[in-house]
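For this depiction, one protein chain was excluded, whereas all remaining protein chains were kept in their positions.
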Amino acid sequence: MSLLSLQDLTVTLDTPEGPATVLDRVSFDLAPGESLGIVGESGCGKSMTALAVMGLLPAAARCRGRIDFEDQDLLTLDERALCALRGRRIAMVFQEPMTALNPVKTIGFQVAEGLRWHFGLGRGEAEARALKLLDRVGLPQPRFSPDLYPHQLSGGQRQRVVIAMALACDPALLIADEPTTALDVTSQAEILALIAEVTAGSKMALMLITHDLAVVWQNTAAMLVMYAGTVAERGATAEVFARMAHPYTRGLLAASPGALEDILPAGRRLATIPGQVPDPHDRPQGCVFAGRCPRVADDCLPCPPGERLLVPGHAVACLHPHEGETPS
Amino acid sequence: MALFLLQRLGTLLITLLVASLLVFLVMEVLPGDPAAIILGVNARADTLAALRAEMGLDRPAWERYLLWLGGLVTGDLGRSYTYGVTVWELVAERIGLSLPLALMAIVLSTVLAIPLGVLAAARRNKAADVGVMGFTQLGIAIPNFWFAILLILLFAVHWQVLPAGGFAGWDAGFWPALKTLLLPAVALALPQAAILARVTRSSVLETLGEDYVRTARAKGLSRRAALWHHAVRNALIPVVTIMGLQFSFLLAGTIIIENVFYLPGLGRLIFQAIAQRDLIVVKDLVILLAASVVVVNFLVDLLYAVLDPRLRGGGHVL
Amino acid sequence: MSSETRVASLREFWQRGRGQANLMIGLLVTLLLVALAAVSLFWTPYPVNAIDIPAKLQPPSAAHWLGTDQFGRDVLSRIMAGARNSIAVSLVAVGIGAGIGVPLGALAAARRGWVEEVVMRFNDFTFAFPALLSAVMITALLGPGAVNSIIAIGIFNIPVFARLTRGAALSLWQRDFVLAARVAGRGRTRITLDHILPNIASLLIVQMTIQFALAILAEAGLSYLGLGTQPPDPSWGKMLNEAQTLMFLAPQLAIFPGLAIMVTVLGLNLLGDGLRDLLDPRLRRLR
Partner (left out) sequence: MTGNPKGVETLLRVEGLVLDYPLPRQRLLAPAPRHRALDGVSLQVARGESLAVVGESGSGKSSLARAVLALEHPAAGRVELMGQDVFSLSPKALRSLRRHAQMVFQDPYGSLDPRRKVGWIVAEPLDALESGVDAAARRARIAEVLESVGLKARDAEKFPHEFSGGQRQRIAIARALITHPALIVADEPVSALDVSVQAQVLNLFMDLRERLGLGYLFISHDLAVVRHVADRVAVMRLGEIVEEGPVEQVFGEPRHPYTQKLLAAVPRIGHPRHRPETSTS
């Protein structure tokens, strides 16, 4: 049975310029202990998906569809029930470590706060468990005393504190929304390794959101490619990387300078995806990628393509997917 | 941390010194001769000269300035021409009214404004918010002396519940004296409360949008818990700064309000002293008020450092 | 300063402004006030200082819409004339404040170093003196009158604009488009004129309306204390002072001048808020 299952989740935002469709019939499952990578460029809706699962969408958002988590549809829960879930069963790590912590409260207090809120632990016991959590994320005592304030830590160290806060109540699902984008490449490697080790260690499901294909390849067993609020392609990571079917996924890989193993011969240009992401206020009728797709045909335009299962564990939302191996 | 305060102390002293210099110079430039004012226009030249010598007016300006400065430090503020008593006695007698009045106004405005500001921010664009914003718009627009007059019209003239003015004096008992200060305090507090409520509201709105409040919500805290445990604490920092600045507006307000209610306080004293060209009193009072404003702002900086650990220093963990 | 300001042309300015309640009300009240003052220059229901003792202290009537004061003078006419005085004093005072404060602030941000230190010490110093106290001192020493209250209020406005300009300019100096101008070889002054001032213009306009409102309050306070415009010229503050002495006889006398001040200040503040939303959408979030 899946821990988390999204069925046709659709989210529209009321903006001064009229309603904007941010997510359009997003569906996927995540089994307990599994890891799922969600990759896409800015504005594709990956963060919105995470916020929808957490029930932290902005007030102007209207949701349709289902988000089943441990056999409860989160969209039907009231605020009190959601509060009981957040931090306790689903935890989240955010992108900006520099602003994610309260500057006027000590790191010990902020790590222990989840424990005292959900389990009603006393100050002493909560602080003691906080020390263990800090140690577990690589911030050992006495160097990283709980009485330190966030401004005394580096970006990487602060992100470790945020991860410690997320692990406090031993949740079933950890959502990491671009946890390393704001960090240097060396700290990124350490944080990703920490997330992998922690979630594997305690059978915790992981939803890792990133814009970097290589990060998905390295860190998640399954993956999901999003474009303009829809799921373009999904499946087991190795499977998808081997036979990329959606034109956008291939375009993304070809445009990533680091993705290819060897160094491009001098002067050869990166493959580019022409045009721009469609404006959420006036989404095209048919396939959202049609405007930029090299394989577009007449049947792509009238209505959005349904999802087709190419092979067990690999589905694509495209009428003319690529057939063969991914060119390396 | 200590350094932060030393620097602030430094600027405080410099500001006071410059203020005293300016006040002294302004008084020097003043047309008209104090001695002539006291003895009247047709006084004889020699008595004028004698009085001037006695008041030390014949000595060079800088010497008198240093003497005056010395007096300020030792508390010997000199003798008032018009009242015949030492300035210190005058101040001591009047501060018994102005200080409690100012404190009542500050307490009233803070107790009223901060909760209203937080409420308005928490219920943004709902009824409570629109109500608070309406109240603050009016509060800022109404001149405090007109508001005072309206209060008198209502409570003293119409309902005759409170006195229209004058001060019963503390010896007439705590409550009767306090009653006479009630209307002036409310009149003084209104504009301050309106400004403070607006500042609190926008400051809380700002912090509610911060990432760490979203992190608190992601930890499972309810909207209310995240507001009080995380947003309000951070929002207080800019609010405290504004309160420091407001103290100087409050002093200005006392000058007018003490006139509207005929209260013998420092504000009224300084106004009358200026009108009567009583230089000694004017000089001392202006410096006293300026010093109190600067000291209050210094205390606000202290509170700032307490509220915000980033100012308390503490090195980076390498 | 927001880099997303959308206001490109005047047409768009008007087209987006229409929907703003604050802006519309504020604009309306302010224009009404200005019209009132302008009309009073050459016509008022009764000559402003015409004394008519038998008709003194009349409540509002058909003849005298707002009644008459203790000398039988028409209250409405005096309020109209008072408007002229309030606007003049406040406009010039804010003009002085901005005219001196803005260049000082821009200079402090551009030059840094000791220049900035001097400007900021001057600012702290003027904040140490409560606004009205320095105004009272200046008008008392230079003698009461409209001109001196202009100077007094003007001086108090200088640090407000200097501090605001310096703050906004400092953050702009860090922006890449200013660095690009430096790389293009532009000097500090040219950059201040080409890039810094245009980008803080909307901030300054909003602040001017708010300082204008504060100036009207300050002028009213000064004239209440008898230090502003001298009789027989009418000023709202003075009218309130006189009305207070007759509170038991003619309470209505104290209503109208105060109302005039409140409505004017309210109108200007609403105009300020409306302009802020219009010119800088980013600030709308803080409303």
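A few notes on this one:
When the chains are written out, they are named A, B and C in that same order, and each has its own residue count from 1.
Definition applied: contacts are C-beta pairs under 8 Å (C-beta built on N, C-alpha and C of every residue); 3 or more make two chains touch, one makes a residue touch a chain.
Here the structure is a predicted model, which is why all the values come from computation and not from measurement.
Between the chain not shown and the residues C:Ala181, C:Ile205 or C:Met247, the one that touches is C:Ala181. The residue from A:Asp24, A:Asp212 or A:Glu233 that touches the chain not shown here is A:Asp212. For the chain left out of this panel, the touching residue among A:Ser47, A:Thr106, A:Gln157 or A:Gln188 is A:Gln188.
Against the chain not shown here, subunit A presents residues 2, 29, 31, 34-36, 41-42, 184-186, 188-189, 192-193, 196-197, 200, 211-215, 217-222, 235-238, 241, 251-253, 255-259, 261, 263-264, 267, 269-273, 276, 313, 328. Looking at subunit C, the residues touching the absent chain are 2-6, 8, 175-177, 179-186, 190, 194-195, 198-199.
Just so it is clear, only the chains that are shown with their structure count from here on.
With chains as nodes and touching pairs as edges, the resulting graph is an open line. Contact analysis places B-C first among chain pairs (by count of C-beta pairs in contact).
Each chain gets a centre from the mean of its Cα atoms; for subunit A and subunit B, those two points are 53 Å apart. Centre-to-centre, using mean CA coordinates, subunit B is 22 Å away from subunit C. Subunit B meets subunit A in the complex at residues 210-212, 214-223, 225, 229-230, 233-234, 237, 307-310, 314-317.
For subunit C in complex with subunit B, the touching residues are 121, 124-125, 127-133, 136-137, 140-141, 213, 217, 220-221, 224-225, 237, 240, 243-244, 247-248, 251, 254, 257-258, 261-263, 265-266, 269-270, 285-287. Of all residues in subunit A, only 54, 56, 79-80, 83-88, 91-92, 94, 96, 99-105, 113-114, 117-118, 143-144, 148-149, 151-154, 157, 162, 165, 168-169 touch subunit B in the complex they form.
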